[in-house]
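Every protein chain except one is present and positioned as in the full complex.
Let's look at chain A:
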Amino acid sequence: MRSTVIDRRTFLILAGGAALAPAWAEVAEEALFLGARLNNGRFEAAIIDEKGRDRLVLPLEARGHSFAIDQPRRRAVAFARSPGRFAVAFDVDGRNEPIAIAAAPDRRFHGHGVFTRDGRLMLATENDFEAGRGVVGIYDATDGFRRLGEFPSDGIGPHETLLLHDGRTVCVANGGILTHPDYGRAKLNLATMAPSLAYIDAASGEVVEKAALAPELNRLSIRHMALDAAGHVWFGCQYEGAASERPPLVGRHRRGREIELFPGPQGVLHSMQNYVGSVAVDTSGMVLATSSPRGGLIAFWDTETGQYLGRQSLADGCGVAPIARGRVLATSGRGAVVSASPKGERGLVEAGAEAPAWDNHLRRI
């Protein structure tokens, strides 16, 4: 079994100034954010505060992607970028030794996961690459993240997964893209893609509902999701078809209904270049933020009406996470950290060649 070697001293590196901060326990209520990044040639997961200051850094053996977060118990799992061979569970306050989780030999992590509300299980999207089907791996979060089993994601290329407000149903975005580790990240089935949202009872593994796009949109890969105040699933897509086509990239699914797609203004849709990298809903649940690193922008949407609210520019911006009402904290591949709303944005950390390059996702702890 391949292990993730982590030096505890390195793990406990606290950024400059942190020594002056109060003890972690006393600031448990403060907003903290978690993202993967490339810092001076090294891959790491980093926790930052709402000003973008480093609070905790965890070295990773390769490029990271997103995280499963168990907020009540102050812990998280960092996933490798897909197709990933490793994940690392760690205490967000740096109190315990991290735990390496290796992918099962015939599975690869797909970058995202969730904890169940009771903190007993951690669920991770994975690829059963020989069979060419998506699965959700089940890990015992009370016993060293031992893999207990899996259930089918009912699709190919599962990516982000969410736990719904009912606390028992997980929604999985089956992006539809088949990959195989022997061929790296090559997309093997573009002609026959069939992306979907699958709602699965986490207790039984039973698929309780499935939503798909119209057949002519079979190349619109559903990848990232967020829940709004009403508990509806919002998602962002990446189009694998021709660049001359500009299908809508943002959608909502309300249980029991058809998927709705929201194109927004033509100019913004065009700028997004058929690619949404990450989505987040603000702290009120009323505003959705969708980032497009290719377009260098973050677009905002009203989660009640699907109306476009505005955009902010952020070159190679991708990570977005709720920070306040109508506002998200956003990170970029050039090292910028900004606080952005439909009305404006505030720079917190400036971009720069030496700054850590933030990867796709930012999560609020």
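Observations, loosely collected:
In this section, contacts are C-beta pairs under 8 Å (C-beta built on N, C-alpha and C of every residue); 3 or more make two chains touch, one makes a residue touch a chain; residues count from 1.
Quick note on the criterion: contacts and distances are computed from a predicted model.
The UniProt record for the undisplayed chain lists the protein name "Imelysin-like domain-containing protein", from the options "Branched-chain amino acid transport system substrate-binding protein", "Glutamyl-tRNA(Gln) amidotransferase subunit A", "Imelysin-like domain-containing protein" or "Response regulatory domain-containing protein". Which of A:L38, A:A102 or A:A324 touches the hidden chain is settled by the complete complex: it is A:L38.
When the missing chain is restored to the complex, the residue among A:G119, A:G132 or A:P263 that touches it is A:G132.
Only one of the listed residues, A:L188, A:A229 or A:M286, touches the absent chain: A:L188.
The chain omitted from view is touched by exactly one of A:R73, A:R95 or A:H270, namely A:H270. Those residues of chain A that touch the chain absent from the view are 38, 65, 81-82, 111, 132, 159, 178, 180, 182-186, 188, 190-191, 223, 238, 241-244, 270-271, 273, 275, 277, 293-297, 312-318, 332-334, 336, 338, 345, 347, 350-351, 357-360.
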